[in-house]
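Missing here is one protein chain; the remaining ones are kept as they sit in the complex.
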Amino acid sequence: MRKLKPGIILFIILFVLWIILAGTDRDELIIAGVSSLVISLLFASKAKALGNIHLSPKAICCAFMYLFVFLRELVKSTIDVAGRVLSPRLPINPGIVKVHTRLKSPLGRLILANSITLTPGTMTVETQGEYFYIHWIDIQTDDIETTTKAIVSIFEEYLEVIFG
Amino acid sequence: MQLIGAVISLLGAIIIFIGALGAFRMPDVYNRMQTGTKATTLGSMLAFLGVGIAVPGWIGKIVLLVLFIIITNPISSHALARAAHYSGIKLTEKSVRDNLEEDYPDEVDND
Amino acid sequence: MIKYLLIALVLIGMGWLFLPLATEYFTPTQLNNLAANYVYGSAADLNMPNAVTSVVVTYRGLDTLGEVTVLFLATAGVGFFLKRKNSIKSKRRHGSEILKSGADLLAPLIILFGIYIFTHGHLTPGGGFPGGVVLASAFLLLLMAQEHFTFSHSVIQFTESLSGIAYVFIGLAGLLLLGLNHFLDPRWLNLGQWGKLFSAGAVPLIYSFIGLKVGSEMSGMLDSLQSDGGDE
Amino acid sequence: MIILIHGLMLIIIGIWAMLTRKNLIRIIIGFAIVDTGINLVLVAIGYIKGKTAPIINDAVSTAQGAAAGMQAVDKVVDPVPSALVLTAIVIGLAVTALMLAYAIRMHKTGRSLNIDDFEEQKW
Amino acid sequence: MDSITAIIFNTAFYVLMAAMALAFVRFIKGPTSADRVVAFDIMTIAGISVIVFISVIAQRVIYLDVAMVYALLSFLGVIAVARYLEGGL
Partner (left out) sequence: MIETILTIVLAIISLMAAVYAVLTKKTLNAIIASGIISLLASIMFLLVSAPDVAMTEAAIGSGLTTVVFLYALKHIKDRRSTHDD
């Protein structure tokens, strides 16, 4: 079961994707089943990262909370950056800072880094072990801990529940 | 309903325009990337969602479009930022500090 | 100096040649007879919504067979000019962790999308050629993200030759089952119901094989371009 | 109409690149531009103003089978140039790759990318 | 579509065109190759939005497939140039 879990999750994802693309006709379901089965068999060894997902009710609840928090941050920081761009003085204060993260699983780190990158104003430049190097458009402090609190912690508490 | 969708699309288009303007005004590559490739993500999401609201039958494909954009865009901009740093492009003079340069000074090839 | 003058003269002459094409071009308001027949026949005879696919696969099917052969020859030529020596160059910089895990998760998605494109070639835009290129793009993503990405060449060559042979055999099946001048005629399978996936005879089958063939050929070409190791 | 003229101008610019540049890769880029221009010209010739793509779904006709074909003939553009260009694009990529492989090989033997260094291979 | 909606959609279209032109100016000016790739990326995203708007104007749902191909594959070009710049291609 432990070994099959990534393959099964991949199969479900691909199947749902095909249904959104093409609808729930009988022919479509046959082809969708066959092709997603073949692909998930081919890629089961590569997609090991998918095995880290916890499927408890609490994790699913956290996923929805995470989505909400992420969208809120996205809108907030986009408005912030738009204000900076439109103001004539161009008030930026950029630089590369170092933060640390507690996440271990590859998928969790991928989603954390992508969330940081997607919110305008912060951008992951490099990952080394437990440190992320982040280009920040408006540096406020010099300290690693406060920087971590400002950028990473919002997302990390939810991701930790989902991916462990 | 169509009116709401059109207004949301207009908002998205304006955000894309602001992103392009930011890429035009900012002083170095990293800041251009900040506005250019990520403010545009929210902009394109809003533009697509506006179309999806205006024409309700298309919502499935619109959702997939948003999903693809949201997965692929950060990976490419991360890769580009890393490449820009390693190929030796300096940060602008306005920058405060550069922890990555301090920690790994040998990795950059300055040619 | 005289060379620049000559080049300018050539370009101006070329523009002068093209000028009547642009000025005397009048926009038609109706399809010509051939195109109207193709559009009508695509819906009436073949039960297939996409008229472009009906032209590519059925009405000009022999042409497409030739194009696939040309594609095969070109990719074989690329493999002939460049030697495969995988082991020499390993001083590539490592891809970042995010790129690697992202590539692992995105590649199955891209492959599924490619399969969607080439199985729905008779209903929506797309078909074997773009679908095959999308498959090759997934391969390319893995090739770029991981510096030690390997795969067995025999699998790709096997897929390629199998789909080529299957394409020809489907054409021959039309010859055998329908009569002498029906090479590549897809109507030996059930024409099915309008707008469903399993309709239009053998067209989805043919386009799937074309897609697999184009995808494996492009993958082989990219691989030989990537790993041209060292000097002789 | 605009697209037709634009395609022709792209062809001329590409030929200009192929004639004046010395670097082999730049010549091949010129070839790729000519390729795109020719495809644009071909597709633009098949276009009929105010008509839509030759794919018969609900937007063109709600009927099925032969009746749909009858209705669609008045509403769609010519499918033949599309079908020709569809294959030509993929072939164009393969041919470009073949030319690049040849350029790499020439650089390997002749140690140069300049077209003038290969005088002895002219005829 | 009534007239106000059409006007708003057309305005969005013009704004997108302006964004594309602005990104192209950055492409011409950009001092390094990375700047040019950023401009290319912006043009791609604006192009995807333009394709979606074209499909609204033409009232064809099938045009969205083209936009999907672009949304899924456009990052390959950027990654290729990035890997070339950092010497890892």
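A, B, C, D and E label the chains in the order they appear, each numbered from 1.
One rule holds in what follows: a contact is a pair of C-beta atoms (placed from the backbone, for glycine too) under 8 Å apart; a residue touches a chain by one contact, two chains touch by 3 or more.
Everything numeric here is computed off the predicted structure, so don't read it as measured data.
Asker: The chain left out here touches which displayed chains?
Answerer: The omitted chain makes contact with C, D, E across the full complex.
Asker: Of the residues C:Val68, C:Leu123, C:Ile170 or C:Leu222, which one touches the chain left out of the display?
Answerer: Spelled out, the listed residue whose C-beta touches the missing chain is C:Leu222.
Asker: Considering the whole complex, not just the chains shown, which residues of chain C touch the missing one?
Answerer: Where chain C meets the chain not shown: residues 50, 52-53, 89, 117, 125-127, 129-130, 133-134, 136-137, 140, 144, 218, 222, 225-226, 228, 231.
Asker: Given the full complex, what residues of chain D touch the hidden partner chain?
Answerer: Interface with the chain not displayed, on the chain D side: 2-3, 5-6, 9-10, 13-14, 16-17, 20-21, 23, 25-26, 28-30, 32-33, 36, 39-40, 43-44, 46-47, 51-55, 76-77, 81-83, 85-86, 89-90, 93, 96-97, 100-101, 103-104, 107-108, 111, 113.
Asker: Which chain E residues touch the hidden chain?
Answerer: Touching the chain left out of view, chain E contributes residues 10, 13-14, 17, 20-21, 24, 27-28, 33, 36-37, 40, 43-44, 47, 50-51, 54, 57-58, 60, 62-63, 65-66, 69-70, 73-74, 76-77, 80-81, 84, 89.
Here, only the chains that are shown with their structure count from here on.
Asker: State which chains count as neighbours of chain D and simultaneously of chain E.
Answerer: Joint contacts, listed by label: C.
Asker: If you average the C-alpha positions per chain, which one ends up nearest the average over all of them?
Answerer: Closest to the centre of all protein C-alpha atoms: chain E.
Asker: Could you grab the centroid distance between chain A and chain C? Build each centroid from C-alpha atoms only and quote it in angstrom.
Answerer: The separation of the two C-alpha centroids amounts to 34 Å.
Asker: From the mean C-alpha coordinate of chain B to that of chain D, what's the distance rounded to whole Å?
Answerer: 31
Asker: Which integer distance in Å separates the CA centroid of chain A from that of chain E?
Answerer: 24
Asker: Quick one: which residues in chain E touch 2 or more of the other chains?
Answerer: 61-63, 65, 68, 72, 79, 83, 86-87
Asker: Two-or-more-chain contact residues of chain D, please, as numbers and ranges.
Answerer: Within chain D, the residues that touch at least two other chains are 53, 55, 57.
Asker: Spell out all pairs of chains that touch, sorted by label.
Answerer: So, checking each combination of chains, I get A-B, A-C, B-C, B-E, C-D, C-E, D-E as the touching pairs.
Asker: Within their complex, state which residues of chain C touch chain D.
Answerer: So the residues of chain C in touch with chain D come to 4, 7, 10-11, 14-15, 18, 21-22, 25, 27-32, 34-36, 38-44, 47, 49-52, 54-56, 60, 63-64, 67, 70-71, 74-75, 77-78, 81-82, 123-125, 127, 129, 132-133, 194-195, 214, 217-218, 221, 224-225, 228, 231-232.
Asker: Which part of chain C faces chain B closely enough to touch in the complex?
Answerer: Listed in rising order, the residues are 93, 95-96, 98-99, 102, 106, 109.
Asker: Could you pull out which chain C residues touch chain A in their complex?
Answerer: Its residues touching chain A are 96-98, 101-102, 104-105, 107-109, 111-113, 115-116, 119-120, 196-198.
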